[in-house]
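Everything below concerns the one structure shown next.
Complex shown without one protein chain; remaining protein chains in place.
After this line comes subunit A, so read on.
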Amino acid sequence: MTNKEKWRERLAPWVAVVVLVLIWEAAVRLFDVPSFIFPSASATAQALVTFAGPIGMHSWQTLWTTMAGFALGVVVGLGLGFIIGSSRFLYHACYPLLVGFNAIPKVAFVPILVVWFGIGSVPAILTAFLICFFPIVVNVATGLATLEPELEDVLRVLGARRMDVLLKVGLPRSLPYFFASLKVAITLAFVGTVVSETVASNQGIGYLMMSAGSQMRMSLVFAGLIVISAMAMVMYELFALLEKRMTAWAHRGQR
């Protein structure tokens, strides 16, 4: 690839954002949509500036609860994935349960969590956790469960215990799967937090959007949307970068 092409590729996503914003602005102006229905891009930008203080405060709340739920998801996901991935029996026993659990809309848990923990940060953290641990479990377990049988023979003949095989081969082998799942999990965690905040909190971007919506301040609602997606994108990129650094050997074809 030439230098010019590289630059084009790097600029492309920014250009896409600019184009989208322009279409948005143009459409709202062209059809003269009232701002309490669908605010223009410029009105949303103005709301972002005007309410920078409260938005910042609520974003911080959303960010830290998301990260807390995500951290919990990583710990539990890694542990559970390791346990069920390391045993064929447990894998078969637990997998249908996990799939069934994953099919439950996580928003359905929020009322339960509110009864147990009251409104506030805890339901948000737990909703983020519940929604994001599943892809981690599945990826880690799959990485472990798909070990080449011949490689296992090579090690078993040397007297390797199950734990040796898992630690020397299984775990490093499942790391690319693990890091790939982190990217999915972090965006899901944001979904969980915001969903919980909209119904059971008086802090966070979800709450901010909810209360702004009830006052018909749509430009502020849209500002909230943009902040959430910006945070999610930044975290996604962060974990994509981490993935690249930690498991370069698995991405050798893409250099």
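Heads up, the rule we're going with is that a residue touches a chain if its C-beta (ideal position, glycine included) is under 8 Å from a C-beta of that chain, and two chains touch if they have at least 3 such contacts; residues count from 1.
Note that contacts and distances are computed from a predicted model.
When the listed names "Nitrate ABC transporter ATP-binding protein", "Putative membrane protein", "Aminomethyltransferase" or "Carbon monoxide dehydrogenase small chain" are checked against UniProt, the chain not shown comes out as "Nitrate ABC transporter ATP-binding protein". When the whole complex is considered, the residue among A:Pro54, A:Gly118 or A:Pro172 that touches the unshown chain is A:Pro172.
Among A:Ile112, A:Val154, A:Leu225 or A:Leu238, only A:Val154 touches the chain that is left out of the view. By the touch rule set out above, subunit A reaches the unshown chain at residues 148, 150-151, 153-160, 164, 168-169, 172-173, 175, 247, 249-250, 252.
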